[in-house]
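This is the structure, below, for whatever I ask next.
Right, subunit A next:
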Amino acid sequence: MSSGYFKIAGGTVYDPIHGVDGDVRDIWIRDGQIVETPSDFDIRPDKTLDASGLVVMPGGVDMHCHIAGPKVNAARKMRPEQKRKAEKVVRTSNTRSGTMGSVPSTFATGYKYAGLGYTTAFDAAIPPLAARHVHEEFEDTPCLDKGFFVLMGNNHFVMESIHRKEPEKLRSFIAWLLGAAKGFTPKVVNPGGVEIWKQLPSGNVHGLDENVAHFDVTPRQIIEQIARAVDALKLPHSVHLHANNLGMPGNWITTLETMKTFGDSRGHLAHIQFHSYGGGEGDENTFNSKVVELVEYVNAHHNLTVDVGQVLFGETTTMTADGPLGYYLSNAFKSKWFSSDTEMESGCGIAPIEYRNTSLVHSLQWAIGLEWYLLAKDPWRVVMSTDHPNGGSFLAYPQIIQLLMDRTYRQDMLKQVHPAVLERSTLADLTREYSLNEICIITRSGPAKILGLTRKGHLGPGADADITIYTPNDDKTKMFELPRAVIKSGVVIVEHGEVREPLTGKLLYVAPEYDTSIESDIAEWFEKYYSIRFRNYPVPLDYLHDREEVACAGL
Partner candidate 1 sequence: MLTLRYKADTTVPVEVEGLTPSAVRGLSIAEIQRFDLFHGNRKVPLAEFFEISGDPADARMEFEGDLAGVHWIGAQMSEGEIHVRGNAGRHVGSEMTGGVIHVHGNASDWVGGEMHGGLIHVHGNAGHLVGSAYRGSAKGMTAGVILIDGSAGNEVGLTMRRGLLAVGGECGDFVGANLIAGTVLVFGPCGNRPAAAMRRGTVGLFGANPPSLLVSFRKSCVCQPTFLRLILRHLESLGFAVPSECHNANYGIYHGDHVAVGRGEILIREN
Partner candidate 2 sequence: MTERFILIPGRTSKQGCGVSEGKFDRVYQQEITTLQVAPADMKRMGLANGDRVRVTTESGRQIDVAVTAATGDELPPGLLFIAYGDLSSRLMDGETHGSGMPTSKGLDVTMEKLS
């Protein structure tokens, strides 16, 4: 008679949320969840995995990546030349074939994330009009629990209700929109800037207090009002912001002002590395790092969290909802350029680029990312990310872990980058080495907490049984590149890099309450400007397969 239990025995466990830092203990699993060790001693587990001498951590959580939806799929279609030369994902008896390059196909994305021991991922920027597209792609992205952030920073209804100073209407609209798209939290990208791009050639905003023509609002107001609305709705995760002026020299001033705009509202600043640049307007040789100034503010303000957006050297494909940024990058790199504006909601830009360690700017971007990890005091509020694939592929996480844990490896890499990095950033003097516990925080426990996922990122009773087991190795890249085993919802899905059970994984979404009287308002605006009917916009629950609503208890 099966007891239904699965035991992971004698592993060296890391569970920072419960203060477990490398204790040797067992983990008991039943019905896809972690459970208390059964008090009745003669209960035998149906299956035991001997983890003695192995490192046991919760499954990885990638809280900011671009893995599904219209712009990701356009980027896949646009890079046949890269896919032709990249690693081949060959079909097996229980897995589908696929392609890699900077934008892997959906099945390959699921298998590769699971291969690294990641079991949860959030796509960072989806226009709600395309929500169904994302839900369909998610169903073909195995092994991961998934969700997505809903683009709102240039939404016409949002900008109009901010202009008319109607915070309740804004709050109800945000709640309605999240429910309609089955998304997770509002995503604000270059607020106001993308709308001006839609109106003018090379249009953009250049500061927080610039007026957005036709809507008469400022980026600062958009950020402030959405942040407040999100806190009032008690959403599990705060507003997720891609600040104005991404990538521009001297943009640290906008970033600092943006941080202050949050006041004491919660706020997450995405790929903060791209927003931490000193230097004159477009003047390369004054380009320098301003991490020291910015990290000081973040260390002192606990309402703020960041993910780094680390740059890795080599070829990749930038893809962003920031339309004007896409145009700027494609002109800078003289590459092919895709741009698609979504009515009433957002833009997007795609451009293939290459980061070279011989370039002063790219080397500094690389260094600035590492500075953020090494100077941030609280590992719970700085998160591992490469803004996949903008800074690099998620497959580079093991290499970043080694850079953070191994000072000599870091110094060696420093010798291969542009020498200006030495005086224009503090990286050369930073000697900190991350512990396994801190790595566990920035790659799973931290992002799970920031996302408000109470059953992710830890190994206590009640947690989803998403667990990754690593073989200790001084070479941290090797250790984190090839986990010994990956368990998802209590099932061993990957062993020694081989996918055993490609489960589909579930959608994580929110459905905040709202005053439904707003729906007639929305419908009237919608029918006037959208090119589809209001009835056909929302995604009904039965459109989704495996799903879980994350409650809005908030903090």
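Selection criteria: all candidates are chains of the complex that A comes from, given by their letters.
Here, a residue touches a chain if its C-beta (ideal position, glycine included) is under 8 Å from a C-beta of that chain, and two chains touch if they have at least 3 such contacts; residues count from 1.
Predicted model only: the values in this text are computed from it and were never measured.
Set subunit A beside the options 1 or 2, and in this complex the one it touches turns out to be 1.
Interface of subunit A with candidate 1 (complex): residues 78-82, 84, 335-336, 352.
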